[in-house]
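Entry: subunit A
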Amino acid sequence: MILVNLILILLVGGVIAWLAERQHPGLPRWIALIVILFDLAYLVAAADLSWTKINVVPNPSEAATWLIHYKAEWIPRFGISFELAMDGLSLLMVILTLVLGAISVSASWTDIKQRTGFFEANLLWTLAGVLGVFLALDLFLFFLFWEVMLVPMYLIIAIWGHEGRGYASMKFFIFTQVSGLLMLFAILALVVLNQHSTGEYTFSYFDLLGHGVTGDMAYLLMLGFFIAFLVKLPGFPVHTWLPDAHTQAPTAGSVILAGILLKTGAYGLIRFVVPLFPHEAMAFSPIALALGAVGIIYGAILAFGQDDFKRLVAYSSVSHMGFVLLGVFAWNALALQGAVMQMVAHGLSTAALFMIAGSLQERLHTRDMSKMGGLWQNMPRMGAMAMFFMLASVGLPGLGNFVAEFMVLVGLFKVAPWMATISALGLIVAAVYSLIMMQRAFQGKPKEGLQLPDYGVREMLTMAVMIIGLVWLGLYPQPVLDTAQPVLDSLTTLVGSGESSVVEASVVEMSTAEVADNLNSVQIVGVVK
Partner candidate 1 sequence: MDGVNIPLDHVLLLSALLFICGLLGLMMRRNIIFILVSLEVMLNSSAVAFVAAGARWGQADGQIVFMMILAVAAAEVAVGLGLVLQIQRRFKSLDMDDANRMQG
Partner candidate 2 sequence: MLELILFYMASTIALVSTILALTRANATHALIYLILSLLAVAVIFYLIGAPFAAALEVVIYAGAIMVLFIFVIMMLNLGEKGDRREKQLLKPKVWIVPEILALIIKFELVLDLSQSTPATTQGLVTSKQVGLTLFGPYVLAVEIASMLLLAGLVGAYHLGRRYLEEGREK
Partner candidate 3 sequence: MLKLLPLIPLFPLISSILLMVTLGKMPKKFVAILGAGSVGLAAVTTLLVGLAFMESGQPYHQVLWTWMQVGNFSPDIAFYLDGLTLVMMSVITGVGFLIHLFSTEFMEDDVSVSRYFAYLNMFVFAMLILVMADNLLLLYLGWEGVGACSYLLVGFWYQNPENGAAARKAFVVTRIGDAAMAVGLFLLFTELGTLDIQPMAEAAKTQWQVGDTVPVIACLLLLGGAVGKSAQLPLHTWLPDAMAGPTPVSALIHAATMVTAGVYLIARTHELFLLAPPAMLAVALVGLITSLMAAFTALNQHDIKRILAYSTISQIGYMFLALGVGAWAAGIFHLVTHAFFKALLFLAAGAVIHCLHHEHNIFKMGGLRTRLPVVFWSFLIGSAALAALPFTSGFFSKDMILLQAYELPGAGPWLWAGGLLGALLTAIYSFRLVFVVFFGEAKMEPDKLPGIRMALPLSLLCVLSIIGGWFALPLSSVFPAAGDHHPSHLIEGISISIPLIGLAIAYLIFLGGQLKVDGLVNSNIGQVLKKFWFSGWAMDWLYDKLWVRPYKFLAYILRRECMDDIYNTIVKFCQFLFMVLSRTQTGRLRWYATSMVFGLILVIALLQGAI
């Protein structure tokens, strides 16, 4: 019941925040903050998580071995059940979601002027949807939360966004919706085919792990899932919604979008794509690795070319999430840990950069870097924060991002040395665009007569939380690694590759043409009878 309460608190909190607007426009913000922190406290208190429990290696196909498991009948006829479960990986993601949720509320303290109640309600409902995605283990329920998370986010961008919000929110919605449709086909086809072999309908993750689907059909189903998560984790060809969505979203919106929603894609890859279709995923991994590497370089080059501050940071997260894709499809203990770490560290560093972008926009009413310059003179504290988080996103050792990227690349080197070398170029191009961002925005000749308020106590506190988080992840990441370790061990043994990975260390022999026809082969996915 703990898990259900986690989600319920947020949903109810949203409603309260919405109603509270009548009393006083400022009230919803406080309510949202309190609700999120209460949810976090509830998680820590109620779910009596001790290291002994976390360290036990769960067997993915039996529910009992997970940290917390809750199952209630929903539509028995089709084997759909309201099933939530939490293990090390989802625990990490839930904590990240709630922490970033609190940060996003404080980020948009003065940003949102009109209809604050409804805004905070949407914020809380998005968080509830994301929590659902991280906890749901019934594919039908997973898809439901996948949509629930999407709608309030669309509203946040569409209503409180900046000048081009209509186009951006529509594009965001359609991209995720269409890919979600592909995933729905895959889920239904999987269940039906599973029913053929096992004789009874079930949507539960535990039963579907041993499904009998093989051959081309399994490959197509895997592709269906993969594309849905590739869109959400902005993978190379399907990432174009992210820059628009980020530039037009309000500060809180982009903090949540970058910090949490991108992680649902990565979480999906780790939880659903590879365990459900191990052999097909391994056969597909050269393409996925290629997409990841291209994503890193492509994202970085485009980030360098941008004039808009937020768009640059958006492309930087496309580049960073390329590492996650590499980590997942290298599929050994080290690379997977790197991917999980990258999800957490990237969440913190990009959230901070977006907060800075938001406060810049609030003060200068523009995101165009050519109009900025020498802001360090006027706003030293914000300049110092921007410098710190820029260094973090470049991957300065001693901070979270470096640990993640290093682990991903070391893990990948074992599997595909050439791919790792190409991705190491990513470190260079990452430095290039980050430095140009600092130069054009904060350094250079300051503009005279520009009186700008520097960072206040609230902003510095929020930034301090993230700095502590990043430095802690950089210097002593062991607690995070230990929480995710048992889950990843069970997943690697489940896929049976372990250290000697199934994917032989082959250079990417599949040309991009092959990538293209793989992608459009997906269009003909149909429910097979």
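By definition in this document, a residue touches a chain if its C-beta (ideal position, glycine included) is under 8 Å from a C-beta of that chain, and two chains touch if they have at least 3 such contacts; residues count from 1.
Quick note on selection: all candidates are chains of the complex that A comes from, given by their letters.
Because the structure is a prediction, the values reported are computed rather than measured.
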*State which numbered option touches subunit A in this complex: 1, 2 or 3.*
3
*Residues of subunit A touching candidate 3 in their complex?*
171, 236-237, 239-240, 243, 298, 301-302, 304-306, 333-334, 337, 374, 376-377, 380-381, 384, 387, 391, 395-398, 402-403, 406-407, 409-410, 413-414, 417, 420-421, 424-425, 427-428, 431-432, 435-436, 439, 442-446, 475-478, 481, 485, 499
